[in-house]
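Left out: one protein chain. Kept in place: all the others.
Letters A, B, C, D and E mark the chains as written, and numbering starts fresh at 1 in each.
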Amino acid sequence: MSELNEKLNEKEKIQLIFGDKRLDGRKFDELRNIKIEAGILKRADGSCYLEMGKNIVVAAVYGPREVHPRHLQDPSKAVIRYRYNMAPFSVEERKRPGPDRRSVEISKVSREALEAVIMKELFPRSGIDIFVEVLQADAGSRTACLNAASVALVDAGVPMKGMITSIAVAKADGVMVLDPMKEEDNYGEADIPFAFLIRGRKIESIALLQMDGRVTKDELKEAFRLAKKGAMEIYKLQKEAIMKKYVSESVENG
Amino acid sequence: MSELNEKLNEKEKIQLIFGDKRLDGRKFDELRNIKIEAGILKRADGSCYLEMGKNIVVAAVYGPREVHPRHLQDPSKAVIRYRYNMAPFSVEERKRPGPDRRSVEISKVSREALEAVIMKELFPRSGIDIFVEVLQADAGSRTACLNAASVALVDAGVPMKGMITSIAVAKADGVMVLDPMKEEDNYGEADIPFAFLIRGRKIESIALLQMDGRVTKDELKEAFRLAKKGAMEIYKLQKEAIMKKYVSESVENG
Amino acid sequence: MSELNEKLNEKEKIQLIFGDKRLDGRKFDELRNIKIEAGILKRADGSCYLEMGKNIVVAAVYGPREVHPRHLQDPSKAVIRYRYNMAPFSVEERKRPGPDRRSVEISKVSREALEAVIMKELFPRSGIDIFVEVLQADAGSRTACLNAASVALVDAGVPMKGMITSIAVAKADGVMVLDPMKEEDNYGEADIPFAFLIRGRKIESIALLQMDGRVTKDELKEAFRLAKKGAMEIYKLQKEAIMKKYVSESVENG
Amino acid sequence: MVEDILVDIKKDYVLSKLKEGERIDGRKFNEFRKIEIQTNIISKAEGSALVKLGNTQVIVGIKMQVGEPFPDTPDKGIIITNAELVPLASPTFEAGPPDEFSIELARVVDRGIRESEAVNLNKLCIEEGEKVWLIFIDIHALDDDGNLLDASSLAAISALLTTTVPAERFEVGDNYPLPVRDLPVSVTSLIVDDKFLVDPSRDEVSVGNRFLTITTDQDDNVVAMQKSGSYLLKEDRFFEILDVSISKARKIRERLKDI
Amino acid sequence: MVEDILVDIKKDYVLSKLKEGERIDGRKFNEFRKIEIQTNIISKAEGSALVKLGNTQVIVGIKMQVGEPFPDTPDKGIIITNAELVPLASPTFEAGPPDEFSIELARVVDRGIRESEAVNLNKLCIEEGEKVWLIFIDIHALDDDGNLLDASSLAAISALLTTTVPAERFEVGDNYPLPVRDLPVSVTSLIVDDKFLVDPSRDEVSVGNRFLTITTDQDDNVVAMQKSGSYLLKEDRFFEILDVSISKARKIRERLKDI
Partner (left out) sequence: MVEDILVDIKKDYVLSKLKEGERIDGRKFNEFRKIEIQTNIISKAEGSALVKLGNTQVIVGIKMQVGEPFPDTPDKGIIITNAELVPLASPTFEAGPPDEFSIELARVVDRGIRESEAVNLNKLCIEEGEKVWLIFIDIHALDDDGNLLDASSLAAISALLTTTVPAERFEVGDNYPLPVRDLPVSVTSLIVDDKFLVDPSRDEVSVGNRFLTITTDQDDNVVAMQKSGSYLLKEDRFFEILDVSISKARKIRERLKDI
């Protein structure tokens, strides 16, 4: 049932764009409000709380740690796990607990994005587990989760090639818009989630890319432009959150 | 569905107490008929058949025996398992086979009660498995099962600190009554299952205690008084059943 | 639901026998059209495509190969697995993916039939896996699968005591008929699937035998007569398919 | 390891006795263990029976519900048979969803009852196309000392014989006895080399799982058969077993007539 | 291995402090950690609360749906309580279907709310026998630093207190506040030898799982109890814990009145 619901194609029209503004007053290239806090959980080795618009997510990182059972270990590198999980109360209609097909796919592509940047060869036979709970979802929860996971990884001290920053672009009433909220996701013509590897303040490459909807090549170019702009802004906030945690710890310890 | 059904709060009123008698004619501190027979199964190392009112249960003990897979072994003591299972035909509405949430909880607290008295340190790396099948249920099946399990453990020769004897007390029409049957359980105001460790004909301590309903502290005191009285009576029947099995075996072998 | 459906006893009458002919024009002892092709899959060690009437099945054999996890290995012989699986689109009403009770039972008796003839002592600690997919089912799919599996085993070079050849006999309008199609299976009075070990062009013994319906001893004798006749015809086709594969390979390699 | 050795010793013992033409417990090759049948054990069930075959014990409970008929049999009741081989009954059984053994057991028992048309399903229609009776036959193993299958078949038909249709509880008329019109009886043989033994005990089965079950109705028709276990069976052996199964079933059926 | 040693060291430390009459974090035996309650965190839920007990964090969200009543309570709403001990909250939790710990947790929380009749289920009937409100209480653990149970109970009742019945979304009238008429509070104690400590932290629990939870309503009635863990409890100890539980619950209940 939830599987069926998820496949629902809500293409009934509502107006999404008004002049150069969007339904919620944002400009086409404007992000929703973002709030990031690192190190909010005691048990986890690293953690992060993140709000992006109405999305509320919490990420935790455990590891590098031992992997059980042993036959799951990899003698040449750490095994990365990523679990995207929605709380039953995170969406309008209560969601049954446990993974559905959508969350299995999101967990897979998110894990792959992080696997590409975690220096996993440094931790043979170990496991690095990344758990992200979606407490409230409102379009873009997979990107919010990746951003939180990335901060939690840094908080846990896991060495990475750079920061993973994720953001989606949608096509709404024929216009490409940054960081779509629920209405733009439901009634828009396309949704394109991105994640980038950012290193030395520069977007270096694409770590995650999916798309569904209908766009032209030129629209894809515009999507890349918007996504990269948004990613750089988020990247700054991610760094600030880490810095803030670091400073407060230094003060405490100092 | 069964989960939902089980949560049902059947609080419609029916009269439970008539003067100093109960719906089935019992006095407040009177047990239902109890019948106990030890050693009724061939394959199990110890076993017990027990009727308590309309409850019919069969307990079997296997062990101490090897534990598979190995990683479940405990190098310092035996691992105790307890499985409370209801036959599909044991209740009015056919129950789907397999554990539901209620039976998982009952299995947990029952196992914990027995773990506290089995001398499990004598059997490192081993397992002691206690399986109890409820063939007919009529309020108090968890207590009937524990009483049967306790006899089956003795029958299997598993060393224990003493005997576990279990009995419930209910509040019905404002009165505390011993060993409630179905109507008192459904329409009463509280249900309090107890299990005691009895050693040297003395109740020594509490091995299981749960409660739901609404009672005052004084009512709890009365509940303890009734429960201990009832437990001593059941204890005698448990001992008799074991003795009878032992005598009949001696005769057979002698 | 599928479980319930499967149990359905469609005994409403339709006429199945017209003089000495059957609903589809066949004689009582006549097989449906059979087409067999060996070696049709690249990945599998042995494979077979088989049509029998409207049944379409594909069999694959993997092994002898390593068995994981290790504790499933048998130090004295190969472990045989057999999986009979119906594609969701193989029947009138879409079948939910995954095993139901019927396919578990068919897998068991089919595996046992092959276990009795595979020389499994030659491959200690190994596994031989036989997977059969029913792409279209129309009565007799278990026999079609066994015939295909048998060819796939030869194609994989697995040593056997002989060939397994399988065929069913039904009772329809009081007459015993060979290789029943769907109508005879649904509306007939009995269904008797057989599998034989054939060695040196001779039927040597029974490897699979099941039956449901209602037959007399004399009818069973007639069923054996028909089944053996049918089996010998199928056996020839199985051999031809293997020969054809062998010849075409020799030509390719030669 | 110890267990493996024990099994080997038992096996050798069984085989050496068989060579002398004897079974380890002194029974004849075509002799069942002592059969005990107790009915109406479970008052909350619509019907129930506990069957003992020697030390093997099985209880069957029948529960009935009102449900929808199948589209193509709108005027017939529905039988659903289920077996639980709970770990209480044997150290080799494990908790969890039914495995291939319990599924096969339930299905073979089911076939005997279904194909003999033991229950008159036509009399279990409440409202054509809308409401019929569902009959749940739940097989619950208690002690597996061999041949659970015949014990289960016997317990199932015994329980059905004592079943009352709970029409009053479901407010669809007066209670009435379940209409049972045939008495299918299964006979399971263990095949050992050129011999076969009916009603094998667990110790006898140590020689290997090589079973043939033949279920017959009260007119000696065969209504269900199942060869179970990886072995090869000769045709003439089959017909010998068939004859014995029919005659044993007749005797056991007498016991059912007393219920 | 390293972890086992750490647990042993912690255990020794906890016990040695207890001998001196002290808890490792300086609390009194009957003292809770700092309690923080934030409500209305999740705007998409009908009600929600995040509770912190020291470092332990639990969030509870309430979702409501229209559904069918139980046949024997045709005019009452239905509560369904569920707990997810997600692996984010502790290195010892694993993804997958609820295990015995999360089931016990959910059921004990549920009992407190149900038996105190905190929610007036009579006011949650939409159409007798046809439509009533289903209340899903979903407990989501975030950080397990000990005593998830009391944190969950507190978050559940806090979330219920802020819940709005979403009648408009389901087109069955105007929204209204969920009718809550009692404030059940659970108090969990850890039993250590002849002492007991309320609201045990995770480090304290290293001495062993020996819990007693007592839930009381606003009239000091006991509405739920659960002894959890394999240990033996003396009767007089029980009554000491009962007294402390009642008085602690009274204090905590004050906090709920501010919501």
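Operating definition for what follows: a residue touches a chain if its C-beta (ideal position, glycine included) is under 8 Å from a C-beta of that chain, and two chains touch if they have at least 3 such contacts.
The structure presented is a predicted model; accordingly, all values stated were derived computationally and were not measured.
Contacts of the undisplayed chain with visible chains (whole complex): A, C. Residue in contact with the omitted chain (choice from A:A116, A:V154 or A:L237): A:A116. Of A:I17, A:L209 or A:M232, it is A:L209 that touches the chain left out of the display.
Within the complete assembly, C:R94 is the residue of C:K21, C:K35 or C:R94 that touches the hidden chain.
Although one chain is not displayed, chain A still touches it through residues 3-5, 7-12, 101-102, 104-105, 107-109, 111-117, 190, 192, 197, 204-217, 220-221, 224. Residues touching the missing chain, restricted to chain C, are 41-44, 54, 56, 58-60, 62, 65, 83, 85, 87-94, 97-99, 129, 131-133, 135-138 (touch as defined at the top).
By definition in this document, only the chains that are shown with their structure count from here on.
The chains in contact with chain A and with chain E alike: there are none.
Counting only chains that touch, the fewest steps needed to get from chain B to chain C is 2. Averaging C-alpha coordinates per chain and comparing to chain C, the farthest chain turns out to be E.
Centroids of chain C and chain D (each the mean of its C-alpha atoms) stand 27 Å apart.
Mean C-alpha positions place chain B and chain D at a centre distance of 31 Å.
Mean C-alpha position of chain A lies 51 Å from that of chain C. Annotation for chain E: residues touching 2 or more other chains are 98.
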